[in-house]
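Every protein chain of the complex appears in place save one, which is left out.
Chain naming follows the written order as A, B and C, and within any one chain the residues start at number 1.
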């Protein structure tokens, strides 16, 4: 009963088989492998972006920090939701890769920046004042850290505000497959058609071993990305293993099937939670993460029965938790968790 | 006939099997997996270093840059051989991770710093002069970039010079297994007993998919390392796959068997090269890399026959190459290469 | 009628005379001048801190950023009031000098952090969580950006919270003389006796041409400071001109006389403002800065009559301003400003 995070799950069989296949014989190293050429072509197809530059790294933090560093000059501000992974969970990786950009937290309920909050934050930075940091880059997370999703129109509204200030927009898509499934929008609709310039396209949380693609819809900064990736120690010598994972992930829509399963398991879990006395959800469940609040004592009871999840800050007199379903979560595990939570 | 680099090879079957085994079920992420606990214990045993702190990353550049950043303050100099990987092949990763340390190239034939050259370079930095960068850290590479090896006594002589200046010493052991095999020295003799403070212990080139251990013989900087690793984007969420590779690599001496094979294939290749007219080796072959010089036209001939290797700068009227054998190089491949090189 | 900032004023005659005196003959450069030795001794005396290390730079931003960089490791957070100069007016200098530390804004009315707000902010950073930045350094500003002052007890309460988290405390004393005058506390009481580890001791705004002392009450990091200062380009070759300013500033209590005058002129101005219809002060005037709010149209009228000051954000239907008195502000200027503000 692992509900701590989607990264507590293993890798899907299709991914592992691809890795085994890729192992045979010699291959060009450092991204020159033949599989990578196919990955690039496939991602361009999936995103309807024939000019996009595509690169692979092994962690989400690397994908985000490298992507952001292309646009966040050291003397600029990076605007992100106050609870965004880049703002709170990467030990300052964006600051490191950008040589000191300042992250400005933008508010909004349920993990989503509002246009109003973003406009206010942008307006507080006086344009052209040398004493202040400058407008740098916008980073949106979809699926959000609260398990909610932005629609293409919501993304477009935020990126329009950024563009009006001369800023590029980044999408942290560590759970991007889940957002595609949840919104029913196309990958293009959720990204470049909605004003996104660079995407961290996650594979790890959704059934890969460790691979994320950075997709530059504007390839002008492709070479700079390559240099930053190498300099950051993120260019793999035996790159074929990254390529193989990503190829298998995209093959036949595997990535969407895996995310659809995770979302479905979360929905099933939400149904079950409705039957746990004194329990309510803090955010509307839209993808694979639930944030229930429940009665004191529930944590201890469930953990004693083998459930694993993270506690969250809760209102006085209550407990709260994060429950994450993954591609590998089974209906039985969900049912066992519900049983474990009940008195 | 891949002789470009040991990273053109795939992964050994034992490594892949371990990865598959590690896949089952949920696991704690970010290095909290049970396999990692065993890896730490095993590395401490192998290095006779019960206090050592052990961390895994996926690339050699990350291992080196993170290890060096513990000791190379931004205003210091990092002393390394002029041809060291950290000096020439990492796109400035040590400068990036150290926030601007200066690499000072130290000379020496056949890829090896001499004590005399190091002493001279150290002496050129006036101690306590605020206008100059300060003494920072020494980095030694073993197996060297020229395919030669340092003995424990040679390492100790260099680290003694460093220590006399208050400097720590790092060993770039991307091919450390090959050095152990070539010298017959113990892992401890080649590292902490010879004055090494931190080791990049390579797995990738020697049969793994992508894993390197950083071994801190002095664990005082362990927590700082963890923060730097996370901040650099090098902490894997599904860390179990790194752990599994490293565990299998050490299991039953696999790492030494793989390196012994690579070194033996290089020796067999050296024998064969002796029979190629007009060919000589630039450096004494001691591990798995050979640097032959030969007659003009040899490159084209061999490549046309399917051989793959890197050309190297050569004297006027000659050609030169780097030939690297790996854990997966077969005797037949070597023989085919020799045949391909011959007129 | 310059009330924009205390840095719109010139230098006091005593300061200029000292600079002229220092000009004669040759002198050791880079801080080796004899005047500097006297400055160090004098500052130790003034602060009752016989072990303190003392360094001079020419700007407040340099003083703050260098001082903070001693304690703000790249992967840590720097806690400061949301409106602190280091947070909003230095174009990211603390981030630059610290190689990427994250500034966390702490709230509090009238420019002053409350202990409660600081405790909450500190508590939000989970200790020992590698995904989050770590506790780094506290920075307090006295006189605050709102023209208010902290008492020694208030400073001590904040630094105690910092110390409990293992954090050092910095005081941005760009207007430190004004705080000493306003509180009647001794320099020692307002700094190290209240838990301050490093002080930016301002001269520029209070009658010097351009000089700030950084006072390290704990000299353990003195040599590191010297290296950081040089590396930042802030070590003056003809250092004697900085030394001469600071010596004259301290001589016979000039620094306190100048600040007492500035504070008195602000008090006189506050009295006058009480007679301007529809005017109120946003913060209690405690030093040399006033933040009045007044009726719309007042700005235009006063500026047309030659008054110079900065407008500030105001509530709907009102105007607001910052008015700063300096060592050189005359009673007549204040009276003229009051007259210019009146209908």
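Just so it is clear, a residue touches a chain if its C-beta (ideal position, glycine included) is under 8 Å from a C-beta of that chain, and two chains touch if they have at least 3 such contacts.
This is a predicted model, so every value here is computed, not measured.
Summary of contacts with the chain left out: across B:130, B:267 or B:339, the touching residue is B:130.
When the omitted chain is restored, the residue from C:230, C:257, C:318 or C:342 that touches it is C:230. Contact with the chain that does not appear here is found for just one residue of C:40, C:73, C:159 or C:204, C:204. Touching the chain that is not shown, out of B:51, B:89, B:109 or B:271: B:89 (per the contact rule at the top). The residue touching the chain not shown here, chosen from C:18, C:36, C:49 or C:65, is C:65.
Although one chain is not displayed, its contacts with chain B can still be listed: residues 74-75, 88-92, 95-96, 98-103, 130-133. Although one chain is not displayed, its contacts with chain A can still be listed: residues 30, 74-75, 99, 130-131, 134, 226-228, 230-231, 235. As for the chain not pictured, it touches chain C at residues 2, 4-5, 7-11, 16, 19-20, 22-29, 57-63, 65-66, 90-93, 96-97, 204-205, 209-210, 227, 230-238, 241, 308.
As a working rule, only the chains that are shown with their structure count from here on.
Per-chain CA centroids place chain A at a distance of 42 Å from chain C.
In whole angstrom, the spacing between the mean C-alpha positions of chain B and chain C is 51.
Chain contacts: chain C has residues 74-75, 99, 130-131 touching two or more partner chains.
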